[in-house]
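A protein chain is absent from this complex, but the other protein chains hold their places.
Each chain gets a letter, A, B and C, in the order it is written, and its residues are counted from 1.
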Amino acid sequence: MTFTAPVLNYAQLAPMLIVLGGALIGVLIEAFGPRASRHASQLFITVASLVAAFAALVRVRNQSSVDAAMGSVGFDGAGVLLQGTILIIALLSVFLIADQENFTALAAAVPGSSEERESLQLDLRVTEVYPLTLFAVAGMLLFPVSTDLITLFVALEMLSLPLYLMAGLSRRRRLMSQESALKYFLLGAFSSAFLLFGVAYLYGYSNSVTFAGIQASITGGSGNDVFLLLGIAFISVGLLFKVGAVPFHAWSPDVYQGAPTAITGFMAAATKVAAFGAILRIFYVAFANAEWQWKPALVLIAIVTMVFGSVVAITQRDVKRMLAYSSIAHAGFLLAGVIALSKSGLDASIFYLFAYGIATVGAFGVVTLVRDSAGEVTDLNRWSGLGKRSPLVASVFAFFLLAFAGIPLTSGFIGKFSIFSAAYETGSTAILIAGVLSSAIAAFFYIRVIVLMFFKDPVEDGTSVVIPSALTTTTIAVTSLITLILGIFPAPLINFIESSAFFIR
Amino acid sequence: MNALTSMMLLPLLGSLLVAVIPSDQTLRIKQAALGTTLLVAISGVMAWFKFDSANTSFQFVQIAQWIPSFGINYAVGVDGLALVLILMSVLLAPVVVLAGWNESEGGRWSAKVFYILILVLETMMIGVFAATDVFLFYVFFEAMLIPVYFLIGGYGSGERAAAAVKFLLYSLFGGLLMLASIIGLYVISGTHGGHTFDIGQLSELHKFMSPTTQNLLFLGFFIAFAIKAPVWPLHTWLPDAAAAATPGTSVLLLGVLDKVGTFGMIRFCLTLFPDASKTFTPVILVFAVISILYGAFLAIGARDIKRLIAYTSISHFGFITMGIFAMTTQGHSGATLYMFNHGFSTAALFLVAGWMISRRGSSTIADFGGLQRVTPVMAWSFFIAGMSSLALPGLSSFVSEFLVLVGTYTRYPVAAVIATFGIVLAALYILIPVQKALHGPTTPGNENLPDLNLREKIAIAPVIAVIVALGFYPAPLLNVINPASAHVLEVQGFTDPVPSESAGK
Amino acid sequence: MTTSTSLVYLIALPLLGATILLLAGRRSDKWGHLLATALSASSFGVGLYQLSQMLNRPTEERGVSQKLFSWISVGSFNVDAGLLLDQLSICFVLLITGVGTLIHIYSISYMSHDENRRRFFAYLNLFIAAMLLLVLGDSYLNLYVGWEGVGLASYLLIGFWNQKPAYATASKKAFVMNRVGDMGLSFAIMIAFATLGTVSFSGVEEASHTASKAALTAIGIMLLVAATGKSAQFPLQAWLGDAMAGPTPVSALIHAATMVTAGVYLIVRSNFIFDAAPTAQLLVVIVGAITLMFGALVGTAKDDIKKALAASTMSQIGYMVLGAGLGPAGYAFAIMHLLTHGFFKAGMFLGAGSVMHGMNDQVDMRRYGALRKFMPITFITFGLGYLAIIGVPPFAGFYSKDAIIETAFNAGGVKGILLGGTALLGAAITAFYMTRVMVLTFTSKERWEDNQHPHESPILMWLPMAILAIGSVTTGFLFTRGHALVNWLSPVVGEHAESEEMLLQPMVVSGLALLAVAIGVAIAVMKYQRADVETVAPQNVSIFTRIARKDLMQDSFNEAVFMRPGQALTSLLVKGDENVVDGAVRGIGRTALGAGASLRKTQTGFARSYAALILIGAIALIAGIWVVTQ
Partner (left out) sequence: MNPYNYLYVSALLFTIGAVGVVVRRNAIVVFMCVELMLNAANLTLVTFSRINGTLDGQVVAFFTMVVAACEVVVGLAIIVTIYRSRRSASVDDASLLKR
């Protein structure tokens, strides 16, 4: 037999490769770099590789090909947009991560051990968070462009494994942080097992691991529908777990709360983009013609997710948990875009992902600023009167909340409008109604927080807003600015998405 | 530059000006705000003179692409209806600023914030009436909630936070229902000649809708407006809000914002869904009549003077709604004129009540007594305002109220007859507070309240002047209103009933 | 119809006065009353000028109209701000401005000690303007403006001393009950527009020839409701008694001479409607008859001199309404009685005021007595008025009242007998209670409280009384001279139809009337002149007396039937709004919170339960897809 060397389109793979390269360099620095300059150089490498990756992406933005890498990576407009989104979000999150204050000096050390204490005193910090971030980013970049099941699975693990670790890196309340890591890991592994099982059945059904092949055999109708059914079901479990759709959501509140806030922001924003990117691609490309099989189930899940997320969020006392549940609700809204299964649905979803991701990073960025002597304060009751303490920060946070609630003149409103109209256009009236109702419920708790911040008097318990570092400031400023601009002049972005968003088959 | 656009930009610029003045220079800030509102008022009056009342199509039209891919435009223009309401808004704004000169003190935040909010609100008030693009209208409709929310919650009294939240949630809920309907319209328009939000093109759509669809979409809009206007039983937010807000805010809330509801009924419910409007007319009339009597009874039973005024407004909005759905020229013109007059009589009532409350330090009617002898000017202002509120002939409200009754009687005699009992109740709910607060012996605590000072006199004088002048000579307004309302009915395919007796004779 | 440009001044002048005095405030305290009086007088002047003009024109061209501007014009609903002065309205114009001016003069002295005299005069001018608008408006809607305008003025004047809570309540009561009547008027206007397509007098009259009986009856009944409210007719009469809370000149002008007779004007003005709607007309006479008895009975039991006079006003207006209800035969007489009554009742009220003035505001007749010698002029003027009202020839009342009784008898059949009988009985009772007033006040023995120094009033007060007294002597004679008034009015109210077959000859009727009067007087004189009267009303009296003292339970009735249920309903709604309507809303919020709280519990914190959830979810998903697939 002959062996044909693989043909790789390096230009199109460049973004991922650059990020991976950066990650590897990071690892080396962590191993051999002088401790004093470690943090600086790590930060530099990370930012540099992200920027470079973005540049590389921009260079090839108009290309598209089925086999960027032997048919297992597709490269197209949608991919570019999603990767771009992920890179921007990643960059902004890195600015938050750069605030070392939040991270344990030595993850390996036992909480409260002498080891930990001295590493803090001597400021012997380990900075593995940066390479981990880059690895995760690389996985996220790969996830939405993978066009075969192997790559899908590998990318999933590639983005998940670093996140499991990062969740455990919090400096304060380390027990919680570690717990969240454990939960995230076990459940993540559990769900990826489902995904893999699904992969197996899809392969069994279609005798192919590429989306194209699966689509072909679905249209062909050959093959055992039971396998298809199982395949779709199990794969959905794996993917829906990542986006935190009910009933696969249970991990997200705990993890969001336990993980270091900067990581939470990164996770909440970037993972959603990547995972939804993958979902969109696989459902739009591979499963499109089996619509009649999965759509009803997905509609149900979407509705349950919206309502559940909104309702439970009402009673939350912790700002990070509250945001977690709101992100569950938003997962429900985003599923509406998947269900639409139309061009407008795709455009809407991508816009929504961008808008929501940006706002999320910003919101969590603000959360990192509210602290007392023992670190961040996430108990909502202690947030009361924040508007008096530091009007600006409170206003910005309120603005993000309004964006989440989808009030006009924020990006959230445009996103909500476009995604629901797309869903309704393809006849999902139920989605529209459920969406409207749950938005009403959601408004309830966003407003509750605003009331807390502005209309309640401050409690004197040492809660204060720290002066943000330059980088954090940048993130918050940029994100809020984007959120506002997208609310007022969304046309450019929408046009751009409209013109370039498509899935290559 | 387009008259409306400039009118909308002026307050924004004003708010910027206010923003740059240092917070401690309160007087400067107030002067800037007053100056701006006066400028806007002047430009409003100029627009009034430029307006060609003979021409029933929109005037001062400006259309610019906003979000082309959704067919959303920045489209403004006014017909008689909108012009009258805009004029009312811009005339009331300076009065409110001048009358509530010291309202901004004692709030949670500086006077600066107060006037920024007021000015931003003014922009949106103009915009919401001027928008000829449904999406644009919705944006203003929702966005204007936010400044009001902060005005109530930040500068109000008593249960201000709770009232603000109640107001916001109620309105948001209605707004979301409306959003659902708007999405419905958008989708339908997409299937019939391209996506659009242009009110003119959308008014053709009903031909393609099934009755069910049309009814549902109609309800989405109507409920939103019924909450705004407030129509029984969706009114309970109003008394709380009005009682908590500062008098000036209450004037804008009841005088202007609530008009958006009745305005919307004419502009959107009737023009977009004529058949559905016909279907629901009987039900709506019932609710309107209930509002008239219900509001009146609750006003009679009210202990708090601000709540009393709020309840009278519910009664008056019942009249307006009834006039709108009577579908006669008299009813329509009457309703529109009523909106204008109610704006001024409520303004007078609330401003004077506000002065009484701020002097006495209580808003309980029973705490006042014998003011007629202590503070004659203030007492007289309240009395005249009250007389106009009970529609005394010779004052502006009478003309509109009688037109509504006559116009309703010709088509729906029963509704008109029942509604007419409202005028007796009106006498009660005005004369009871007059007797308790102004007449009778001067009760302890009222002996040496100061009478109106020059500023307050200057503020109230024009309002009362308008009330009296329009009572004797409403023609200037009617000439502008009549063509507009005639046009609406013509589009609806309604003609006034001919007198039953002189028919054919 | 000839047009004029000067009609508006009739209204404008007093309105100007009111505006100036109210705006100028205390600054005008010095000269305010003079200005007001001057303006009222000049308005009277304009009235006289108009009369002279009118007399110079042939009968059919006497009506004058003036269109000021188009007031309300929407679709087919067009109402001009227009004025109409014809033979009917000129009578009112002169009565209002004339008597009005006299009462202005009287008040200058009567109110001289009141610090708010200026405001009082402002109100008076306001009233004059509104009342003139009422009688000059050329459409029902314009009339409505004046109609409520006088209501406002009366409210302000009744409550002029509103620091007394009772007075404030009285003014409110008057306004509200009037509003009930006004509701009738607005119904009438609505029906007129809906059925006839117009609300102007001329338009309605023109349409009434062709319109259906049903429509006209409806309009007529609604107009009657309006009239009962404004003219204190049954069943809306309850406010008049309390209205005496106002200063006496007000009672004289508004609650005796002018405003309360507006109802009669409305009915006579709408003669074309009532002539075509017999049912409505019948109701009119019934209301009139009931009220004239009602008022008379109440009058017999009142010890407060003003309330007694008020009751008699009610009764006398009952006569007018009765007359107006008798159709073309009665309109003129109704107006005639209205005019004569305007003179003698105003005069008597002023007299009462002068008495109170001399007895430092004592109103209880049981504390009067023998005032004849202390205030002779008052006694004489009051006495002339008294003779007029009880209908002693040749005084004014005799002619007017007699005419009405006569017409009533001639209404034909049982109806005629009943009405005539009532009117006759009423005359007897009138004689009784008026004599009672006369005796208790001026003759009989002194029953004063201590330190009372009764004295005659100054000229500014007795001069108007004298003039009015002259009027109450002469007017009747003048009006009936060659049917002067009847012929004068006929172009407006239709030819005066003498009914052919007369039940009783005029002479007979007059005889009966005089007999009735004599009986009434005799009883009263015996009961009060001979026997000495307790200074406090005795309580051990017959149930009838007690009921009569309580205005025949009218207030108790209103309270039981309207006030209490209304208050109950109000408080019920207030509670309902708080708990039911708003409660429902809050309930929704609570439900959401509850749901959230319970759903939270699914988040146990145990990784294994989350895993279980995922597992169940997966199975459910498979099952779901399976179901759909099969």
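Basically, a contact is a pair of C-beta atoms (placed from the backbone, for glycine too) under 8 Å apart; a residue touches a chain by one contact, two chains touch by 3 or more.
Quantities reported herein were computed from a predicted structural model and do not represent experimental measurements.
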Inquiry  = Need the list of shown chains touched by the one chain that isn't shown.
reply    = A, C
Request  = Write down which of A:103, A:185, A:333 or A:455 is the residue touching the left-out chain.
outcome  = A:185
Of A:111, A:462 or A:492, the one touching the omitted chain in the full complex = A:111
Query = Which residue among C:24, C:615 or C:628 touches the omitted chain?
reply = C:615
Task = Write down which of A:8, A:27, A:66 or A:154 is the residue touching the left-out chain.
result = A:154
Remark   = Where chain C meets the left-out chain, the residues are 600-601, 603-608, 611-612, 615
Query = Please identify, in ascending order, the residues of chain A that touch the omitted chain?
reply = 107-108, 110-111, 149-150, 153-154, 157, 161, 164-165, 168, 174-176, 178-183, 185-186, 189-190, 193-194, 196-197, 199-201, 203-204, 207-209, 253-254, 257-258
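As a working rule, only the chains that are shown with their structure count from here on.
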Remark   = At the largest C-alpha centroid distance from chain A we find chain C
Message = If I average the C-alpha coordinates per chain and also across every protein chain shown, which chain's average lies closest to the global one?
response = B
Task = Please report how many Å separate the Cα centroid of chain A from that of chain B, as a whole number.
result = 45
Inquiry  = Counting only Cα atoms for the centres, state how far chain B is from chain C in Å.
reply    = 37
Query = So what's the Cα centroid distance for chain A and chain C, whole Å?
reply = 80
Ask   = Which chain C residues reach two or more other chains?
value = 589
Query = What parts of chain A, by residue number, touch at least two of the other chains?
reply = 444
Query = Where on chain A does chain C make contact in their complex?
reply = 182-183, 186-187, 190-191, 194, 225, 229-230, 232-234, 236-237, 241, 246-248, 250-251, 253-254, 292-294, 296-297, 300-301, 308, 311-316, 441, 444
Ask   = Which part of chain C faces chain B closely enough to touch in the complex?
value = 22, 25, 69-77, 81, 141, 144-145, 147-149, 152, 159, 162-163, 165, 168-169, 172, 175-176, 179-180, 182-183, 186-187, 189-191, 193-198, 207, 210-212, 215, 569-571, 573-574, 577, 581-582, 584-585, 589
Ask   = In their complex, what parts of chain A are in touch with chain B?
value = 387-388, 391, 402, 405, 407-409, 413-414, 416-418, 420-421, 424-425, 432-433, 436-437, 439-440, 443-444, 447-448, 451, 454-456, 490-491, 494-495, 498
